[in-house]
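What you see is the complex with one protein chain gone and the rest in place.
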Amino acid sequence: MASLVFLALRGLLRSPARTALVLAGLSVTGALLLDMSMLAGGLQASLGAVLSRLGFAVRVVPRGTLPFSGDVEIPDGVALARAIAARPGVAAAIPVVGTNLYVRAGTRLVPSFALGVPGGGSGAYAVLWGRDLPPGGSSPESGPVPVVVNRLMETLDGVRVGETLLLARSAGPAPAAGGAPEVARVVGVGDFFFDLAAQRSLAIDLRDLRRIQGRPVGGASLILVRMSDPARAEELVRWIDAHAEGADALSIRGFLARAGSRLTYFTQFSLILGTTSLLVSFLLITAIVTLSLGERLGEIAVLRAVGMTRRRIAALVLLEGVALSLASLPGAFSLGLLIGRDLDALLRSAPAVPENLHFFTLTPMAALRTVLLVLGTGTLAGVYPGWVAARLGVAATLHGEVLT
Amino acid sequence: MSSPAPPPGAPEEPSSPVVVAREVVREYRMPGGTVRALRGVSLEVPRGAFLAIVGPSGCGKSTLLHLLGAVDLPTAGAVTLLGRCTSELRDGELSRLRLRHVGFVFQRFFLLPMLTAEENVALPMMEAGVPAPLRRERTRALLDRVGMLPRARHRPGQLSGGEMQRVAIARALANAPDLVLADEPTGELDEATGREIVQLLREVSRDGRAVVMVTHNPDLAALADRQVRMRDGTIL
Partner (left out) sequence: MLRRLALVLLLGLVLGPGAPLRAGPLPGVAVSERAARSLGLGPGATLEVAPTPAGPWRRVRVEEVYRPVLYPSEVTDRRVELRWHLPDLQDLLGGADEVDSIVLRLRDPGAAGEVAARLNAASLGFRAYTSGDLARRNSSTFEVIARFHRAISVVAVLASSVFLVVLMALRGEELRRPVGVLRLLGVAPRHVAGAVLLLASGVALAGSLAGVGLGFVLSLSINLYYRRAFDTELVFSRVTPELVGEVLVLSVILGIATGALVAWRLLGRPPLDQVGR
């Protein structure tokens, strides 16, 4: 085996320029394959990483939805959160309401996403500077409602800590159904994790938000659950599904599965293009190995004359295909990561894509899949030329080589 | 004619021929009809013999050489190599037989261009599983024997025709074969270099190996111990 590997590798060096060219071609197709592997589960992997970092093992949403995908709420969400918090293995259950508000800052009227949380320290966002909402929420008598705004509101709208804002449900006169504008004071600036590129967001106490909405406290758009014993997350999911009609409990895995079902375009696209890349690589290696075989029939015949068996000749040619694939991997990965970075930036420029998410994510599985597919293709591509080489008539070939 | 294979490990009788061809026929089916390259040729090659097969182009010399070296099989008749009938052996067995007992030298040298002279010589030993230290030692000895040790690290593209053929002879001797077959070894060389090569082959036969050389050059053929003349697929 060692002698075959030695000969196969030396065979690559026979014509360095040509080998370099072939490797360039294989690197490009390998890069495309890597990109498609990254794309296939990239958004889910990226989302999973963000979700895991946030520290919430379970999320409870209105049945059949994803968080903030509509106006539907979990009925009695606040009460459900209290019940969940009492379950074993649960550290905290935070009911959250998400809705759109208009924010008047000076003369500017800015549509914003408002996140209603039960006081500061919820973990639904991270305070960057300033301070968080008061832990127990504010009371109407204590003056302007405290809010934490996101960085975009600070950089694009010039909103500063300490500034006064006016929050309202609509841009025009107050709707007849209730709710009234509220004066708010900015106490801090935070990172809201899933903000879109130009999205303004603010965090506000849940009761203050309900007052602005003109709705009673009780429902929730989402319940975030932090586990003291993460191993019990699935058990909690089952309990919630059994006891809370109108709500779905999602572990991180379940969340990703539900999100994944809405990303079929990328999965199918990556499958089609990945298959095409493999096919091109296969054709390239087969063509190169077969054509280069034609140039050295005499050498093959001599190896057979020296005593190399048909099987070993076939293995030698097969190894050449594998060697080409193997040698192309560094180039494929380097190029693939570069191209993937640019493609990722391109796709992230689409509307409604949160800033922290990526489409092209290099996971160990994506890398392994690429390596195995590339090596497998190289092996398969060597099969036909290997068969041709093994069937070579030694005497006839030697005679033919002399004549030519 | 076929003879039973010798028991494993049993030494060959010193006087028994290395290779025997009995009434061998070799035919090729072509689109225009069947071509008979050999028409019932019989030949024995004893150990230590230096035999030259001479004849005009197309008389079947190379075909006979290929049959003697188990590179090809006869259409009829039998070739017995070291007591074993080649027609009765499978391809793997034939390969092993060639690897350990037959060395080839070709007109076109057929050195692997991506290997150095040293590596070309070592190749059959690698294939035979000779350990690396022993391999290195034998390779250097063989290259020294053919006068190519100073050029051991050079690739074929950096060698002259005569130098390449010397390396090819060293390669043919790599696994200490019983039989060395040289097919027009001087065909690409000038007269003087050709003589040197034939002298080298003569020395090889003095080591006790059978050497069969195909040539169309009567002057070079005269340097052999014995000449066999062929014409139209038969021995004259």
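Letters are used for the chains, namely A and B, taken in the order the chains are written, and counting of residues starts over at 1 for each.
Following the convention adopted for this analysis, contacts are C-beta pairs under 8 Å (C-beta built on N, C-alpha and C of every residue); 3 or more make two chains touch, one makes a residue touch a chain.
Since the model is a prediction, treat every value here as computed from it, not as a measurement.
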Chains on display which the left-out chain touches in the complete complex: A
Candidate in contact with the missing chain, chosen from A:L21, A:L128 or A:L372: A:L21
Contact residue for the chain not shown (choose from A:L128, A:A287 or A:M365): A:A287
Residue, one of A:A91, A:V127 or A:L273, that touches the chain absent here: A:L273
Chain not shown, touching residues in subunit A: 18, 21-22, 24-25, 28-29, 31-32, 62-65, 69-70, 72-73, 75-76, 170-173, 175-177, 219, 245-247, 262, 264-265, 273, 276-277, 280, 283-284, 287-288, 291-292, 294-295, 339, 342-343, 346-347, 349-352
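Definition applied: only the chains that are shown with their structure count from here on.
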Subunit A and subunit B: spacing of chain centres that average the CA atoms, whole Å: 64
Residues of subunit B defined as touching subunit A within the complex: 62-63, 66, 69, 71-72, 91-92, 95-100, 102, 104, 106-108, 110, 112-115, 119, 123-124, 126-128, 171, 175, 183-184
Touching residues on subunit A, where the partner in the complex is subunit B: 2-3, 6-7, 10-11, 13-14, 298-299, 301-302, 304-312, 394-395, 398-399, 401-402
